[in-house]
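The next block holds one structure in the form of structure tokens; read it before the comments.
Yeah, one chain of the complex is gone here, protein chain that is, but the others are all in their spots.
Our next item is chain A:
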Amino acid sequence: SWVRLCEECSRSRARAGELRLPPGPGATPVFMPVGTQATMKGITAEQLDALGCRICLGNTYHLGLRPGPELIQKAHGLHGFMNWPHNLLTDSGGFQMVSLVSLSEVTEEGVRFRSPYDGDETLLSPEKSVEIQNALGSDIIMQLDDVVSSTVTGPRVEEAMYRSIRWLDRCIAAHQRPDKQNLFAIIQGGLDADLRTTCLEEMTKRDVPGFAIGGLSGGESKGQFWRMVALSTSRLPKDKPRYLMGVGYATDLVVCVALGCDMFDCVFPTRTARFGSALVPTGNLQLKKKQYEKDFRPIDNDCACPTCQKHSRAFLHALLHSDNTAALHHLTVHNIAYQLQLMSAVRASIVEKRFPDFVRDFMGTMYGDPTLCPTWATEALASVGITLS
């Protein structure tokens, strides 16, 4: 289900490839926008398609509650329900164990959630998660993993890692549609190199179509973050895609591509749009601020998205100070476009064998001087042979 193009950066671990999934191909490296509840926060499927998005995310926990797997199955799966003609990835519901930790309880059986909507209790077991994802019909499904926040230390981390392996096996056993849906494993182990290594050794023994690197992108330091990513990619098979969950910011994306990751997801671009923030190569623009009141330039002169083609910062500023939601849609469109365009540019540079130069240009634009680039990023890039100055 994933083909690695011959293009591989000869310096770093970056690779370019293509996912081959039933709805259609998807280029990697890829950023996957998050459409939690079968919608991309105010953007139509047509708009998302026009931006070049070929894979996006749905969330098993939320959809499992509302509208529920039976209804979605009647609607011809998640693709049919939201009328998305391209690829879909669903996560297992595991992350909600962390994000909704006060409403959840983990045992060997599974995760017990108390619904925030009606107080009802649901048990999300590996079997149940796969069952729901089978009904949703997404092209890539994720194992249910025992997720702990990256700031947790102690025996809980080890427990979660070993349990994730057991849950992976249960997911594989329960999976009813391996021919149509690709089940990915999720490497856990927190910030402990030994635990992570054990997890990698064990999980790579299982024949799954792809691997995700989980348990990161929480509250951990960036120094620890990149080391765990690098450790993971060094031990994952080269001929299968690597999905780094919950990443994110532009710099993180570029660095982690250099470290050998292929797929990413994050709510950041769509969420920050709804706060009036537009992503640009130099960071972001807080368009609600007064300085944009008479700024008649587009968000980004080089951006091909509909928002930048038609509208100015001043207009968006005025819209943000009105009582309708149009500004949020404009910014969501732009921010998704920004992320997708970034990934396209990264991929082109890998294919054209100039990825290290691309990285230097990118960092230069973002931080001004290479010396102003964050230490963790400089170190991470250096570890795979890319120097910035």
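Simple rule for what comes next: a residue touches a chain if its C-beta (ideal position, glycine included) is under 8 Å from a C-beta of that chain, and two chains touch if they have at least 3 such contacts; residues count from 1.
Everything below uses one rule, namely that contacts and distances are computed from a predicted model.
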"Glutathione S-transferase", "Monocarboxylate transporter 13", "AP-4 complex subunit epsilon" or "Queuine tRNA-ribosyltransferase subunit QTRTD1" - which is the UniProt name of the missing chain: "Queuine tRNA-ribosyltransferase subunit QTRTD1"
Residue, one of A:A173, A:A304 or A:A326, that touches the chain absent here: A:A326
Contact partner of the left-out chain, one of A:E108, A:E121 or A:E293: A:E293
Among A:P67, A:P209, A:G283 or A:G364, residue touching the chain not depicted: A:P67
Absent chain, residues of chain A that touch it: 37-47, 50, 62, 66-67, 71, 74-75, 81-83, 293-294, 296, 306-307, 310-312, 314-315, 318, 321-323, 325-326, 328-330, 333
